[in-house]
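Missing here is one protein chain; the remaining ones are kept as they sit in the complex.
Chain IDs A, B and C follow the sequence of writing; residue 1 opens each chain.
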Amino acid sequence: MHHLSHLIAAIATLLLILTTPAFGSDEWFDTEALDNFLTAIAFSILVLVYISLARRRDLTIRRLGGLEALDEALGRATEMGKPVLFIHGLHDMNSVSTIAAVNVLSQLARRAAEFGTHLMVANRYPIVMSVSQEVVKEAFADAGRPDAYNEQDIFFAAADQFSYAATLDGLIVREEPAANIMMGYFYAESLLLAETGATTGAIQIAGTDAYTQLPFFITTCDYTLMGEELYAASAYLSRDPKLLGSLKAQDIGKAAITALLIVGTFLATFGISLPFLGAS
Amino acid sequence: MNRDRLVFLVVVGLFAAVNLGLFLSGRLPANAEGVGILLAAGVSLALYSFLYKDNPLFKLAEHLYVGVVAAYELGQVWFQNMLPDVLPRGAAIYEAVRHPIDVGWALLGDPRQIVTIGIQVVPVILGLFLMTRLTGRSVWLSRISFAFIVGLGAGLVIPRRISAYVLDQLGPTIQPLWTEAGFAFSPFLILLGVVSVLIYFSFSFEHTGAVGAVSRVGIWFLMVSFGASFGYTVMARLSLLIGQLTFLLEKWLTLNLPLW
Amino acid sequence: MPFLQRTLPLILAFVAGIVGILTFYIPAASGIETEGATWYRIIFAFSMILGIHSLLSMHWRRIRRRQAGWGYSAVTWFGFLAMFIFGVWNNSHGPGAPIDLQGGGMVWLYDHIQVPAGATMFSLLAFFIASAAYRTFRARTPEAAILLVAAVVVMLGRVPIGVYLSEHVPTLSQWLMATPNMAARRGILIGVTLGAIATSLRIIFGIERAYLGEESEDV
Partner (left out) sequence: MANLTNIDRRWIFLAVFISVLVPLLVGFHLPVKASPNVRAIYTSIDALDAKAGDTVLMSFDFGPSTLTELQPMAKAVLRHCFRKKLKVVGVTLLPEGVGIAETILSDVAAEFGATYGEDYIFLGYKAGNEVLILNMGEELRAAFSTDVRGTPLDDLTVTRPLRSLGDMAYVLDISAGYPGVEEWIQYGQERYRFKLGAGCTAVMAPDFFPFLQSGQLDGLLGGLAGAAEYETLIGQPDAAVSGMRPQSVGHVVIILFILFGNVAYFASRRGGGS
């Protein structure tokens, strides 16, 4: 558990910073955030416990259609001699959506290297581009195809939302990728991309936790990873038991919330309210 | 191919003729503003032409647009971040490097100043680490910057989402199902919807048997939700088209549109 | 070097992550959050150089190699240079002064290219949403039928014409949005939050390290 030393380092850093005059406040805990804190601690422990359990137990999980289609998309692209276009969403690297998308890209790149597929990655943020270059490069090296890696395939497409959409729409109709894979947090450009992609006959696979854009991906893409399925995708693709373990922890969390909602409603119906929920 | 070229020439010719008319009749002023409106209308129409098919006008507008935006965003970064945040720090670092003894004395006097200095210096160093990607040497340094950005983002999100997206959502979901008015249908549906969607998304079970049945209810809720959001969005998108057409009609063609 | 190349980034991610979490609970640390945002902005500012370099060098290659459509790449360079020069000019104040948004070439290009082009791309959605609805809203299955009916009801309920058809259309549309839609949304949000937290923890504890181009490793 060398994380203990990391934890001490982190807290020491924090203390060091806090005791400097620049941050001169003496309120050490926000008591109104206590419920938040306890929830975070409980769920974190749950996740970490399941991750360490996962190494010993075999975990079964349900299928996700969108992920099984990735191989199909790569295969078809190779057959047709056309590229696969991976499109990052509109959040920068500090967003969980983008982190999840990069995790998917890592697995996708590994397979693309094995299949010998030409993979293109469009970015709207330079840091996401740089991270993607690193990820794809390592994936190609791991798959024994470092020669097939070309940094220029992971490119900065445009610097704002709609010039990004315009460039990619142009790219989609001109290059006609065999598959468009859109992962991350999307805004209005989702439909501009997916509806244009639908006209070229590409296989389209989307994954987003942007609730407002789900209706458009659902209707215009062949497969859509909805919400948390995007975060789970890398666990599925890598089959890494530790990552799969954290999915189990999420399920336990959901079960606990479900139980709380049902019991709470039952009690509320009989006039008993749970004070810590602030139920009306 | 020939038909496309004909269409292209007719469109360009029409656009030129209309603008000539607008300028000659004085409806568009022959100054920067008038030329600007002409340019804006041209860019708009060229981008709209993508609806017919990809064509040289669209490509022209698309490429111009991308170039202009890139420089504008670079300018924003320069004026909003580099000038106020980075350059003063860079100047301070430069001064410190020139007078290391002064800095040493100051630190001996109050060692905790290392934090104050660190806060100024570290982000600039992390930014410079990224530049290794341009030189191609010591590229691994850029990973340190990635780690900071990803780590901080991952940490910030945890407590901030718990409040707004979980804790605050539980209370309103828990409502009495039986009131003086009788069975409370909407609160029941909300509970059913939340629970069935949660179960639909659980990873542990295949969608068969009892879980399958509840998941199916979850899918219905999702479908109503997606349909409703879709329908709701149609309106917003039409509003945008109305806005852009209004611009073309009022500002470019200088027409008066009826209020009622 | 493996410590600097492999372990140091993981330690940094861990420390930054824990600090990010704790600042929420410690009011005394709210200044750290602000400072973190500034750090991000500074790193972002540097990163923009990488982005612009990628974009311009891609188009430069096309021009140099006279690839098909290289003329369009020249247009991108033209647009970039035009805006860049006006940006440096900064309405006669020069690049060292605060940005002048009162006038000048930068504002003119922004107002007459960037704004209308953005608004036009955005408004293309009016057409795309119509064709997407036409192509995909077919009552092939019960689920598809539900999607279709909900969409049509809400579309009618949001405009005055719905009231013409029936008084109840807007009420029903409002109810669809506020009850089943909200329930589904809340379910998704709760699940997304749990998923986001689990993902964040995997990052902070270095279990998922794909973003560093590495396979996951033991806790």
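Heads up, the rule we're going with is that contacts are C-beta pairs under 8 Å (C-beta built on N, C-alpha and C of every residue); 3 or more make two chains touch, one makes a residue touch a chain.
This is a predicted model, so every value here is computed, not measured.
Remark: the absent chain touches shown chains A, B, C in the intact complex. When you scan C:Q5, C:S57 or C:S131 for touch with the missing chain, the hit is C:S131.
Residues of chain A in touch with the missing chain: 162, 187-188, 199, 211-212, 280. Remark: the residues of chain C touching the chain excluded from display are 30, 33-34, 37, 101, 115, 118-119, 122, 126-127, 129-131, 133-135, 137-140, 148, 151-152, 155-156, 158-161, 163, 170, 174, 177-178, 181-182, 185-186, 189.
Although one chain is not drawn, its touching partners on chain B can still be listed: residues 51-52, 76, 80, 160, 163-164, 168-169, 171-172, 228-229, 232-246, 249, 255, 257-260.
The rule we apply is simple: only the chains that are shown with their structure count from here on.
By count of C-beta pairs in contact, A-C exceeds the other of the chain pairs A-B and A-C.
With centres computed from Cα atoms alone, the innermost chain of the structure is C. When you average the Cα atoms of each chain and compare centres, the chain farthest from chain A turns out to be B.
We define each chain's centre as the mean of its Cα atoms; on that basis chain B and chain C are separated by 3 Å.
Our note on geometry: chain A versus chain C, Cα centroid distance of 14 Å, whole angstroms. Annotation for chain B: residues 47, 50, 59, 61-62, 65-66, 69-70, 72-74, 119, 130, 133, 143, 145-146, 149-150, 152-154, 156-159, 162, 166, 173, 191, 194-195, 198, 201, 222, 226-227, 229-230, 233 touch two or more other chains.
Looking at chain C, residues 14-15, 18-19, 21, 24-25, 40, 43-44, 47-52, 55, 114, 117, 121-122, 124-125, 129, 133, 147, 185, 188-192, 194, 196-197, 199-201, 203, 211-213 sit in touch with two or more other chains.
Those residues of chain A whose C-beta lies close enough to touch chain C in the complex are 1, 3, 6-7, 9-11, 13-14, 17-18, 22-23, 25-30, 33, 36-37, 40, 43-44, 47-48, 51-52, 92-94, 96, 99-100, 102-103, 105-107, 123, 125-127, 129-131, 134-135, 137-139, 142, 152, 155-163, 165-166, 188, 191-192, 195-196, 198, 209, 211, 214, 216, 219-220, 226-228, 230-232, 234, 238, 240, 242-243, 246-247, 249-250, 253-254, 257.
On the side of chain C, the complex with chain B involves touching residues 4-5, 8-10, 12-21, 23-25, 33, 35-36, 38-53, 55-56, 69, 72-73, 75-84, 87, 90, 95-96, 98-99, 106, 108-117, 119-127, 129-130, 133, 143-144, 146-155, 158-159, 173, 175-177, 179-194, 196-197, 199-201, 203-204, 211-213. For chain A in complex with chain B, the touching residues are 16-17, 19-22, 33, 35-37, 39-40, 44, 60-63, 92-96, 99, 127, 130-131, 133-134, 158-160, 163, 166-167, 169-170, 173-174, 211-212, 214-216, 218-219, 226-229, 232, 247-248, 250-251, 254-255, 257-258, 260-262, 264-265, 268-269, 271, 274, 277-280.
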